[in-house]
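Complex shown without one protein chain; remaining protein chains in place.
By written order: A and B. Residues from 1 in each chain.
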Amino acid sequence: MSNPDPISVFRTEAAELLEQIESGLLDLTRRLDDRDQIDAVFRGLHTLKGSGAMFGFDQLAAFTHHCETAFDRVRKGDVPATQELVSAVLSAQDHMRALLETPNGDHDAVSAALLEGLHRAVNGAGMPASAPQHVEAVAAAGDDAGGMREWRIRFSLPTNAMANGTNPLGLLDEMRDLGECTIVADTAKVPSLDALDPRDIHLHWLVTLKTERPRSEIEDVFIFVMDEMELDITEIAAERPVAAAAAKVEPAAPLTPVFTEREPPQAANDPKQNKTAENVRVPAERLDEMMDRVGELVIAQSRLTQLAGTAADLGLRSVSEEIERLSGELRDTMMVLRMMPVASLFSRFRRLVHDLSRETGKEIELITEGESTEVDKTVIDRLADPLVHLVRNSIDHGLEQPDERVAAGKPAKGRVALSAHQTGGEVIITIKDDGRGINRDRVRAKAEASGLIQPGATLADQDLLQLIFQPGFSTAQQVTNLSGRGVGMDVVKKTVEALRGTIDIASRPGEGSEVSLRIPLTLAIIEGLLVRVGNGSYVIPLSAVEECLEISLEDDVRSRGRSFISLRDSLVPFLRLRELFRTGTQPDPHQKVVVISTGSERVGLVVDQIIGDHQTVIKSMSKLHHDVVTFSGATILGDGSVALILDVTHLVAVGQQQEAQLRAAG
Amino acid sequence: MTAKILTVDDSASIRLTTRIALGNAGYTVTEAVDGLDGLNKLKGGEYDLVVTDLNMPNMDGLTMIRELRKLPAHTGVPVVFLTTESDGELKAQAKAAGATGWLTKPFDPESLVKIARKVLGR
């Protein structure tokens, strides 16, 4: 029998679903409180979304998700079913047909417009609006196969496991399939016959397994029962002196590729999720303490690695490698523990916006999205104030009064959107409003008046906007209660930079402004390049390093007074760190130039020697050194000494400044 | 004798996909369109595995499995949920109701087969 193509079946099914949804919606326009129709529409949207995602109709799934969320809220009584909402979903439903017809077309503009209508319809109750995120399947816990290994596996099942469909004999069979097996059942916990329910399991098993298969395949055997059972898999390493890898299977971590946890489309926005997971509350300072301990462990381990590397003892090397792996894993686990969803940060803005709305007489809708994006707890703590400032700014300076908005052809209600999403090792937080945008003329006038720029100076638009981050700059003509209170954008920028982040601003007159903060996900550890300058060791964050070049003494001497190196086709300003740090030492005959960049701006740093890569546990500098902007932190090296971490943003700025001066001097 | 699997889903395309995947793997697949249909089919036959959606008209997956576990003949049938939900609370409810496993949509048909093999031991 040949099967029909699932995708064409889906198209047919989707067309039917859309008809059902449409008729349900039309019924609702006559009877808004019809529970059955509300449920039916919700279910239709739900199925459409789920199956759409299944068959690669990602745009459809993402778009439908928003409508589903809206209807879920109606269903739960959070939001009343209104004519406005029903007609918004009706128009959305038409668009879904288009998304079904041309799944790869460019529908962004229409989707966005329709979703905006939907937002309005649910009346600013904070409809989450982020696109669904497809997190790829978690890869197998990566032991490579590599030869025959022997494992000791000890497990016990929940007593009711058989009633829920688990067959312990099947598990044992599966293990036998993996390799040579010795199975011992431990009957110690089996109750006496009269107390015994034959459907319950009281046995514990001890299995010795010889296999070439990786550990992940052994774990696969237990995937269904993992989070309720006790499982201990230990490698019996004949040639290894230390019993290795006694890893207890973490129930929370999806370890196998089979039982994949794909992030479902709706998960990203449901704040309820944070409550439902099982949580253990731990005081934050204990987490910090533990992080410190782990940091010390990583440092001690790197010393051990150094020692073991020079030792002839193979046993020592193997222990050292094992410890290196374990401490690495411990550190990664620790990092994850420190992550918190930004929801905790965003949630405080509802009240603020509500209050500001009353204070200013402006109608404001706050939209948040990406609340489940996780960042280091320290980032959350430190970003609170800057974000409050930015949101205040948007409301105070950005959004117009309702009558002004209406006159400009905009909805009376202004919008402020807070969103977070992760790309690579960074989280991007944006604050966007649909207000009047930044008034360039006023920025210029203000900057000229305060001497920041020459009257009539020619500036690129972006450079002009950047002026608002200058200390003491505030464009509010009258100092209002909200934003003109001395805490300016310069403080926001400094805070973000202290988190090793960057801040960008975009603004279109009449349409609004958008401020984006890019912040590294975790603050505690960076990969660094360890270099020597004079007698001191310094760390350059590897993420900023573009390349390393050698510079001969002749080149160095020749370049004196210019301080540019030519890098392929462009001239890059460079800084001699020996001079910057006043080491008073002679240059190394084999100096190196480390080219670092922030975005498009580059600067070369001349160092005496490149020592190598170094994974760095960042220690913050105390308040007493907050005046030193050249360094963003410090770290402890393998020998226990302290190395300072260079602040890339600052050094690039110094380089640019130097370039500007030299250009000005001709 | 090949193992018999009941798949319960209100989406025809999902039912088809599961049928193709499990059928190609050599299992005998019966389909049900919602929880009520599923429960009736379960009552009327012997199944080695149930793969079911959560959110369905007439009877949802959770109710179906609770009813199923009340039937003495079917207490031990493994039930795997196949759903877009991944909410921890729902999973806990499903566990409590007697679910054996959970696979989140969109899913890889290969994973479904692997899961079936694992649960059925063949």
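Here, a contact is a pair of C-beta atoms (placed from the backbone, for glycine too) under 8 Å apart; a residue touches a chain by one contact, two chains touch by 3 or more.
Convention: contacts and distances are computed from a predicted model.
K.L.:
Name the chain not shown, per its UniProt record: "Xanthine dehydrogenase subunit D", "Chemotaxis protein CheW", "Cytochrome c oxidase subunit 1" or "ABC transporter permease"?
P.N.:
Going by its UniProt entry, the chain not pictured is "Chemotaxis protein CheW".
K.L.:
Quick check: which displayed chains does the absent chain contact?
P.N.:
Missing chain, whole complex, touching shown chains: A.
K.L.:
Among A:Asp292, A:Asp313, A:Asp461 or A:Asp613, which residue is in touch with the absent chain?
P.N.:
Of the candidates A:Asp292, A:Asp313, A:Asp461 or A:Asp613, A:Asp292 is in touch with the missing chain.
K.L.:
Specify the residue from the set A:Leu90, A:Leu206 or A:Leu580 that touches the hidden chain.
P.N.:
A:Leu580
K.L.:
For the chain that got dropped from the picture, name the residues of subunit A it touches.
P.N.:
292, 295-296, 299, 536, 560-563, 575-576, 579-583, 619-631, 634-636, 640-644, 650, 654, 657-658, 661
The rule is short, and it goes like this: only the chains that are shown with their structure count from here on.
K.L.:
How many angstrom between the C-alpha centroids of subunit B and subunit A?
P.N.:
34
K.L.:
Would you mind writing out the residues of subunit A in touch with subunit B in their complex?
P.N.:
Against subunit B, the touching part of subunit A is residues 3-4, 6-7, 9-10, 12-13, 40, 43, 46-47, 49-51, 53-55, 134, 137, 162-167, 169-170, 173-174, 199, 220-221, 223-224, 228, 257-267, 270, 272-273, 276-278.
K.L.:
Which positions of subunit B touch subunit A when the two form their complex?
P.N.:
Interface residues on subunit B, with respect to subunit A: 10-14, 16-17, 19-20, 23, 55-57, 69, 75-79, 83-89, 92, 95, 98-108, 111, 114-115, 118-121.
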